[in-house]
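With one protein chain withheld, the remaining protein chains of the complex are depicted in position.
Chain lettering (A and B) follows the sequence in which the chains are written, and residue indices restart at 1 in each chain.
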Amino acid sequence: MLAVERLSRHFGGLRALEDVSLAVRDGEILGLIGPNGAGKTTLFNVVTGFLRPTAGRVRFRGEEITGWPAERVTARGIARTFQNIRLFREMPAVENVVVGEHVRTRATLLDALAHTRTHRAEESAGRERARALLALVGLAGRETTPAGALAYGDQRRLEIARALATRPALLLLDEPAAGMNAAETEALMALIRRLRDSLGLTVLLIEHDMRLVMGVCDRVAVLNFGRKIAEGSREEVRRDPAVIDAYLGRRAERRAPAAQGAGDVVLAVEDLRAGYGRGDVLHGVSLEVRAGQIATLIGANGAGKSTLLRTISGLLRPRTGQIRLGQVAIGGAAPDRIVGLGVAHVPEGRQILARLTVEENLRAGAYARRDRNIEHDLAALGERFPVLRERRAQPAGTLSGGEQQMLAIARGLMARPRLLMLDEPSLGLAPQFVDRVFEVVLGVQAGGVPVLLVEQNAQRALETAHWGYVLESGRIATQGAAMRLLGDAAVQRAYLG
Amino acid sequence: MSALAALYAGYSSLILLAGVAALLALSVYVTLMAGQLSLGNAALAAIGGYTAAILTRDHHVPLWPAVLAAAAVATAAAVAIGIPALRLRGIYLALATLAFGEVVRAAALNLKITGGALGLINIPPLAGFWQVYGALAGAALFFYRLERSRVGRAFAAIREDEAAARAMGIKVTHYKVLAFAIAGGLAGVAGALAAHFAYVITPAQASFTEAVNILTFAVVGGTSTFVGPMAGGVLLTVLPEALRGLREERLLLDGAILMAVTIYCPNGISDPRLWRWRRARR
Partner (left out) sequence: MTVFLQQLVNGISLGSVYALFAVGFTLVFGVLEIVNLAHPAVLAVGALVAYTLLSTLGVGLPLAIAGTLLATGLLGLALDAAAFRPLRARRAGPLASLITSIGAALILVSAAQRVWGTEPLGYPPGIVPLRFFSAGGVTISLLQIVILGTVMVLVVALRLLMTRTRVGIAIRAVAENPETASLLGVPFNRVVAFTLFLTSALGGVAGLLVGMLFQGSVSPFMGDTYGLKGLAAIILGGMGDITGAMLGGLAIGVGEVMIVQYLSSSYRDAVAFGLLFLVLVIRPTGLLGQQRSREA
């Protein structure tokens, strides 16, 4: 049905997809998995016409569709859903689905103005079909609710109904189970099976939820760093050492972390609930970071790790629960206040200020400080990170990924924080920079600043930290001494199902 | 009945202006329906006005053919800006349409055929209540049908999320240009009719200030349905006049109304949520 041949997509120096070849057979359900940033959504975007490939071809039902615009691809019979739901939020649910009918109907503006039979017939038939599709995905009765007001899981299902309205032969689902609880995921699995069995659809899906992938897919393909590293049956892939490495990280030389720190509690989170929109992403999370400690929070994508950090640093308001820094309650406070109290958050993707120079970025890190030692700290960090001192007058955007990560961490340290929180610092970095990052984390802790490290690279994170928390679907599933968790099957299960 | 006639006689130009304002507001609304902000509609209306005026005044063409010709020319102009502007978004598109408007105004100021700075005068007074409100009624019916059609849905989809609309197979560029074309037609009609009860048309009518005025009609009125811009156009034309006793304060009131409505009724005064609340209260 779909053949992807040696597909590459580069963004400047970034090789989002590199020489990927994949075939989706008629009537199968193929799962596409891989760590964050592996290129899965990029693949979807190229296949569905949102991006043009740098090299390679895409063939659909024997026809070459490489480089076709999205509208044309949909008209040919490929439909998709989006990773960050893209519904028409103000429209009622049924209206969203009717929009999907657009490509299969013909009524023109003149038809509508003259209220011709074509117009009336298509309108009523369209609405009938839309209602039937809503019922199929389990949303009967919610037709008039504005899409933006639906619960998160319902929104995902609505997106599927809308895609189905275009009457595709191939359906691409991008993280359809994200944000769903166990019961909803079961229902989704049944729906996907029904789509294939009753409606004869072929399905290609991206997912992080291994339960779903292993439960519903006939075959699985794995991407990492833009390349396909495995393809085969569920069991084959699950046992493939390359896949396990990709998710959990390869074992490097064991470095003993600095002496066990068990000082006073610097950060305490109790029973925290938070989320975006209507649902909760965090369902009652509790954890602690102590002085002298590196605590790491690991878990699959979508588990809520970034959400937790954002709630602690004040970018997101908690719904219930407590957050305490030392003795001071900081839950719900404004970010600049929390930073002023000593929490430094190095966000996911580094987020350096690209057009400011390296030195200006560092000074910006010291914004919350009023003391006279800023120059001294700048010099000290220059010593510690020589590359930053060399490049101090250059715009930060010209630095490489690894250098930017160093800058982001140094910037965090400029605040002389009481706690440093790092969100996936090794993401997207070349292996030698990954090593460097974890060395730096050790250095930070040795210098007296406790660290809360959120990582997808569970292996390295657990090798570096003292204490580990495993977050699964917004709850702490396991915690314990990092050494102990290293061998724990529960960790592997959290990632690979 | 004679009381109504008397009312009309006294306020006829205001009533006609309000009708034209509603038409102009609808022309901005249609591009907003497709997620595009156009600040060139005053210029499009001026193009329509000049075209029709030249035809009726100098070539003795009857009103409606002249209006149709005006609409056609304005539509062509709108498509001419719509196509290159397709790749622009948001404020950049607005500024491009603004630049277009200024080009038109400057042209009107300088070309002989448009009468230079004084504009065209002695335009035959062929348009009255029935012409203006007839056109408005036609436009209202047009929008009523449009909002409930496949095309209207396509506009709304594009406005909400262009990428998702493309994923649904909607030919986005095609519909964006269509929206501009309709806007041009409406503005052209409005401008043509206005020229025929105001007796004059001047380049000032194509100015930035006018374009911004029209935008405020739509925004204050509310953009969830076509009734909003119509209401906004009428309200913002009539209200300042009704408060004319406070002549000196008129600008101040205009400004205060604009600020208050935008801050407190961000979806405009026709926001269905506002009215639903009021009905529930009773």
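Here is the rule we go by: a residue touches a chain if its C-beta (ideal position, glycine included) is under 8 Å from a C-beta of that chain, and two chains touch if they have at least 3 such contacts.
Bear in mind that the values here come from a model prediction, so they are computed numbers and not experimental data.
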Practice item. Determine which of the presented chains are touched by the chain that is not presented, and list them. Key: A, B
Practice item. Touching the absent chain in the whole complex: find that residue among A:Arg104, A:Arg227 or A:Arg363. Key: A:Arg363
Check your understanding: Among B:Leu14, B:Ala163 or B:Leu258, which one is in touch with the chain left out?
Key -> B:Leu258
Review point. Out of B:Ser27, B:Thr216 or B:Thr237, which is the one that touches the chain we can't see?
Key: B:Thr216
Revision key, fill the gap. It is residues of chain A that touch the chain not shown, namely 313-315, 334-336, 339-340, 344-345, 347, 351-356, 360, 363-365, 367-368, 397, 411, 415
Review point. Which chain B residues would touch the chain omitted from the figure, given the whole complex?
Key: 37, 81, 84-85, 87-88, 90-92, 95-96, 98-100, 102-103, 105-107, 109-110, 208-209, 212, 215-216, 219-220, 248-252, 254-260, 262-263, 266
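Note that in this section only the chains that are shown with their structure count from here on.
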Revision key, fill the gap. Note: in the complex, chain A contacts chain B through residues 48-50, 69-71, 74-75, 79-80, 82, 86-91, 95, 98-100, 102-103, 105, 107-109, 111-113, 115, 119, 122-123, 162-163, 165-166
Exercise for review: Using the touch definition up top, name the residues of chain B that touch chain A in the complex.
Suggested key: 142, 145-146, 148-154, 156-157, 160-161, 163-172, 178
